[in-house]
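Let me begin by presenting the structure, written as structure tokens, before commenting on it.
A single protein chain has been omitted from the complex, and every remaining protein chain is retained in its original position.
After this line comes chain A, so read on.
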Amino acid sequence: MGYSDTDSTQEKTSLKQPSGSIDLIIDGAGCASCVGKIEGALTSVKGVQQAEMNFAARTVSVSGQSEPSALIQAVKQAGYSAKVVQSSSEEALLDEKEQADLAYYKTLMWKMWIGLALGLPLMIYSLIGGEMTVTTPTERLAWLFVGALTFSVMFFAGKHFFVGAWQSFKNHSANMDTLIALGTGTAWVYSMAVIAVPELIPDMARHVYFEATAMIIGLINLGLALEVKARGRTSEAIKRLIGLQPKTARVLRDGIEVDIPIEQVLLHDIVRVRPGEKIPVDGVIQEGQTAIDESMLTGEPMPVVKKTGDEVVTGTLNKTGSIVFKATRVGKDTALAQIIKMVKVAQNSKPPIGRLADIISAYFVPVVMIIAVLSALAWLNFGPEPALAFAIVSATTVLIIACPCALGLATPMSVMVGVGKAAEAGVLIRNGAALQTASKITAMILDKTGTITEGAPKVTDIIVTNGSHEDSILQLAASIESSSEHPLAMAIVESATAKGLTLNRAENFNAIAGHGATATIQNQYLLLGNEKLMRDRKVDISGYIETAQQLASEAKTPIYFAVDEQLAAVIAVSDPIKQDSITAINRLQSNGIRVVMLTGDNRLTAKAVAEKVGITEFFAEVLPEDKAQKVAELQQQGEVVGMTGDGINDAPALALANVGFAIGTGTDVAIESADITLMRGSLHGLADAIAVSKATLRNIKQNLFGAFIYNVAGVPFAAGVLYPFFGLLLSPVIAGAAMAFSSLTVVMNANRLRLFKAKEH
């Protein structure tokens, strides 16, 4: 057996077991000289072409073909131990991360108990009136012993703070470790100085603070451990998406159906999926018909019927029939993989609201260190006796209470949960800026066709004016429109095809944007389009204007058809309004959003559709190139404008709008011009997107407010500003507890967003 390939597509397309590489993690390699020894041991294994060790990472990349167990054995014989790094699939990475987090959590809890095992008894002793001072030789000896124990706590439970602080210091940067190491270190050094040279310290200041050092280390480890747990929950949405990917696929190889790991499915493979199974890769159905549940990706609750020629998407559930399909996108190219990537990128991007916190974070730690020094100087200069003890306590407390983490976590944690929550509802938010702006939208422009309506118009009426047969009119009209890609044209062609009419070849076809089309068929000059086109070409339509208006008032689009500049028919095409457009638009309006409809359709049809869905404001007869202009007009009125369209011919308008929403068809996520993509056709997705953006921004504001207030109030309190007025000075232990739980509170508040549910759903 070889190992999974990581090489080129060319190799993948040959169905042979490819040559590949495997990564091993090496334990016990403590020096650079081990590198040659390990590489030599591995290259001596049969089938290995090359072994290259990254000493810094303690990993070896082995290329060739051989059993992983043989590689591990070779490393073992060389005097080290090794384990195989599993494939880097999203799921494997997530598992590794979860295991690493769990191990880290356990380590932190263990360190917490070490800190509290010493800190708690000492604190209880001081609370029940025990003397924490050094006055007699016996007390010196006893406290020396406690000091040594505290040093052990600092070493075993707090070493990571000190190492981190030192590394940061060397790097000319400072972080949370710096504050904790300085705070606990100062308390310990001062206490040891009281024991070592009490004669140099005033009587009243001969106080030891070992309980503070041990308690702070214990509590901060506890806070970090709980934060690790809480953080795990913030990525639940991404876990759920990754979990949608099946692990195996049933493919046809050499005429036989075989179950193979998903990583080995190749482009153009023929895949079979039975009822109740998930679609393993993206593809196009070649055989069979079924209903597919796409709700996990699009939020659309109703299963979608799929037949030969239709696309199927990774992770969706085949409900009823057995299908055979050809793989069109595999691995990192599937729609699901793209969705996961997009959500991950968005989860780590920051909305502008977080910028101030970022600027503050950049200067925060050195500023706190300066405040600690100033606070100590103030106590030494102006404080009551024992001024030195007060100075040490206030400096320590300032260093310990300040929490850059709460500030740093405030925005990213909420964005992480909010973007994930939106993805669960089939709403893909491109980045943090889009999330923030979506929460401020005051006006929403909805394109009519395909957004409010189904986007699948049908011919409903053919009113013939010259005595011709309806079918011959339809045949001619469809013959012109077969060269057009306009949705109305496609409706006419479909109607003719459904009747079995044969289309003629149109010559001199000319599409006139926003008006219609002209062509010549069998020497007849044909015109098909709206009233403007007819007037421009001097076709007399006066006898049928009323008919057309009547059709338009029924929300149908009337199209005039003229042969040799004589009106031959009025064809009505109707695009049904989506089932839930009315309730979704009502939902937007009840949230105070000004909803405006935009269409290239005539005014009467537009009015009829707008009235049906409860929209009072609309732009009709808008040419495609003028859509962006309408967005600009609303922006000039001071509105924050959202524009919703299909993302193809709306691209300039979507790009100009403050937030561009693209209504996808199922899982079409690659809509570049959109800030937010709605994976299902329902406008409820739009209302959901705005609702989740508002909830996320509210959550970020709560977090930022809490983090700012905590630090702005906590640091001066710790420095002792209340002491002159109320005699209040904060204990370093309380500061440690407050600091540990401040960042935890931020993560927990962000986690509340997981409970968010969009209304009316």
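Keep this in mind: contacts are C-beta pairs under 8 Å (C-beta built on N, C-alpha and C of every residue); 3 or more make two chains touch, one makes a residue touch a chain; residues count from 1.
In this text, contacts and distances are computed from a predicted model.
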For this session: Identify the UniProt protein name of the omitted chain, choosing among "Dihydroorotase", "NADH-quinone oxidoreductase subunit K", "Cupredoxin domain-containing protein" or "Succinate dehydrogenase hydrophobic membrane anchor subunit".
Result: "Cupredoxin domain-containing protein"
Problem set entry | Listed residues A:Leu71, A:Met123, A:Cys405 or A:Ala653, member touching the removed chain | A:Cys405
Problem set entry | From A:Lys350, A:Lys627, A:Arg680 or A:Lys694, residue that would touch the chain that is not displayed | A:Lys350
Seminar exercise, completed: The one residue from A:Asp101, A:Glu287, A:Asp310 or A:Asp626 touching the chain left out of view is A:Asp101
Problem set entry | Hidden-chain contact residue, picked from the options A:Pro68, A:Pro121, A:Gly164 or A:Gly331 | A:Gly164
Problem set entry | Residue of A:Leu42, A:Ala376 or A:Leu730 in touch with the missing chain, whole complex considered | A:Ala376
For this session: Against the chain that's been left off, what residues of chain A make contact? List them.
Result: 23, 25, 54, 56-59, 85, 88, 93, 96-97, 100-101, 103-104, 160, 163-177, 224, 227-228, 231, 344-345, 348-350, 358, 361-363, 365-366, 369-370, 373-374, 376-377, 380-381, 404-405, 408-409, 412, 431
